[in-house]
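Beneath this line is the structure, given in structure tokens, with notes to follow.
Only a portion of the chains appears, each positioned as in the full assembly.
Order of writing sets the chain letters: A, B, C and D. Residues in each chain are counted from 1.
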Amino acid sequence: MFFDDFSSFLAMGGHGLYVWLSYSLAAVIVAINFISPVLTRKKIIKDIERQLRREQK
Amino acid sequence: MSLQNLHNPDTTSSTTGPNATGNGPWLSARGLFCERDERVLFSELNFDFLPGDIVRIAGPNGAGKSSLMRILLGLSAGFEGELFWHGKPMVQQVYDFRSQLLYLGHQVGVKGNLTPEENLAWFSPAATQDDIYGALKKVGLSGYEDLLTHGLSAGQQRRVALARLFLEDKPVWILDEPFTAIDKEGVSELEQVVINHAQAGGLVILTTHHDLRVPVKTLMLGGQESEMPLC
Amino acid sequence: MWTRLKRLYHKMGSPKWFYEITTRWSKWFMAVGSILMLTGVVWGLAFAPADYLQGNSFRIIYIHVPASLLSQSAYIMMAVAGLVGLVWNMKMSFVVGKVIAPIGASLAILSLLTGAIWGKPTWGTWWVWDARLTSMLILLFLYFGVIAIYNAIENDEMANKAAAVLSIVGSINIPVIKYSVEWWNTLHQSATITLTKKPTMAPEMFIPLMLTILGFYCWFAVWVFARTRNEILFKERKTNWVKKLLQNGHKKTTGAQL
Amino acid sequence: MLMALLKRDLLLAFRSRGDLLNPLMFFMMVASLFPLAVSPDPQFLGTIAAGVIWVGALLATLLSLDLMFKSDYEDGSLEQMLLMPQPAMLMVLVKVLVHWLVAGLPLAFIAPLLGLMLGLPNGGFMPLVLSLLLATPILSLLGAIGAGLTVGLRKGGMLMPLLILPLYIPVLIFASSSVQAGVQGSDYLGHMAFLGAYLALTLVVAPVAAAAALRISLAR
């Protein structure tokens, strides 16, 4: 461990804002890339099922 | 509006106009004259269109049918003569005239990027979804209500516009070649619609190169000499 | 040899095969990528020593560099996919190209944002017209162009082909753009601050960087596969295999798809 | 009818989502061409930033004016609108509103970002955004006149800039110098007052003029 304690880890020697901002932006963009296909998939499956039901009628 | 009127401001139009009482003609013209590229399309054209009329403006290609229609509509200013709506000069009555008018031209005003339903929704804001679906059904477009219109065939796109005939309650119809791109069955249905509208007391003015199986008054345009004014 | 290649080609053209194989591959990429990222990030954030010039702000490198590299390679991959699609009329290839575009653009944005944030403590400004920065911005514009084509053309097949043409032309131009921007920057030479020269990095800084780069590539694969499978599902929704797939428990597949 | 028109036009704008973003993109691109063409020196860029951003905004609006009536003309919708039993002026106002929402307003939001990239000094940001908010409606309003006049022309695309750029020039001068005033720390209220007055003037004149222009364009 490079840092002495947790608060200095957070502070990053005064650069905490920049580092954590970067990492959280990265987290957001990574999360979007993971989540958006899941949501699309759910929507597609719902659409297909609705269509199947319509066809069975 | 026309040059002639402006130059003789004292010929008050009500004296020369057709009778202005309730049961008179709806749309009348006196002394219409139009030339394009120094070719006279029609001159001294007089007519009175009554409720219940089906008027066909006829003539070969280039006779001036579309030009006449645009003049009646007030979309074209290149003419002389006078127009009357319910016996009063058209200039004073435009909004009243327009509120009673349904016009379909060579271009029908259907947006490719909207669905048929959305297209009709803006043409007739008062209509409910049921009305619209009903009208689309009548023109043979059930099942196409929410596809984008530019995916439809030539004839289907025109049918979207024709659905307005069922949706809007306008007494005056002006239709420039409404049968373009419509298949045979569609044409005969449409003829029936036109007849019904006239029998219900509406006025229909149309052009078409098809044979019509409908009793009509014909306004023949045929170059300089062969006008057969109708009134 | 030749026949085997041909068979592979036919398989790859088949959406069903692609769907099934990537379902399997995804799990592995996900697992490996997550392990790499986790180690890389924890190492980089908490254990690597601070840079003697830039202090702790250099830790942004573990995001910034992978994002930069990946967004560049993604564009090339997109163009290659488009080329394969056009030349051999392979629909799956078009699909892959299509799903790369938004992912690549998101990574380009990430690179730009992290770079800008990094620039503030190091250079004292959010943005300079440095060669690398400028060509990254242009790369983002190229991505936007491709995405705009997909948005503008409703017909799928047409959109795929048009975007393929554009991305191919764009990738031919990438070296030209890069070269010209770099050349321009050295010529004008009024930007006083330049991107730090590649530091001869200490291994304990360098290894985590390698880990996150590899991790990002693995995740990228997962993202591409996931989106591709969605496209396949939608395109093939009328086929029996999709119907069957959905009937025997899509719930399971939804949950376990990543 | 006007509400229906508004709804329809917004729907159309959102349906072709790309179009929403394109003026913005163009704005950003023009702004980033300048450092490449002139000099990347941040100090130097800061001095021209206000001008560049405003020229970019002007051109972006200009290019998006084509959207206002063109497609409605081509498919005959415009004819139908002129045959509505209301003054055409109201229809023009709706069109202008939609154009502003789609092509003008977003510029005000993205401009600060460009300011950052071009090294605009701090005092300039506030007047930049304010002037954009006040002046983009003017651009849309005046643009409607140009769009109305050129809509019937087969190749009117390039004519428009010629017709309306001259009208845009007062806006450009006052807006960009308001930003420069802000940069120098002086007061820019006078500039804003002028822009406000010009907005009021165009709000009265432009719809009438544009409606007349449309009637002329359609009565070929």
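As a working rule, contacts are C-beta pairs under 8 Å (C-beta built on N, C-alpha and C of every residue); 3 or more make two chains touch, one makes a residue touch a chain.
Just so we're clear, the structure is a prediction, and the values are computed from it rather than from any experiment.
For the full complex in this file, the chain formula works out to A x1, B x2, C x1, D x2 (one representative per kind shown).
As a working rule, only the chains that are shown with their structure count from here on.
In terms of their C-alpha centroids, the spacing between chain B and chain C amounts to 58 Å.
With centres taken as mean Cα positions, chain B sits 59 Å from chain A.
Those residues of chain D in touch with two or more other chains are numbered 16.
Listed for chain A are no residues, as none touches two or more other chains. Taken together, the chain D residues at the contact with chain B in this complex read 1, 3-5, 7-8, 11-12, 15-16, 71-72, 74-80, 82-86, 218-220. Chain C contributes residues 41, 45-50, 55-57, 59-60, 63-64, 67, 103, 106-107, 109-110, 113-114, 117-118, 120-121, 219, 222-223, 226-227, 229-230, 233-234, 237, 242-243, 246, 250, 254, 257-258 to its touches with chain A in the complex. Residue ranges on chain D touching chain C, taken from their complex, read 16-18, 21-22, 25, 29, 32, 35-36, 39-42, 44-45, 116-117, 119.
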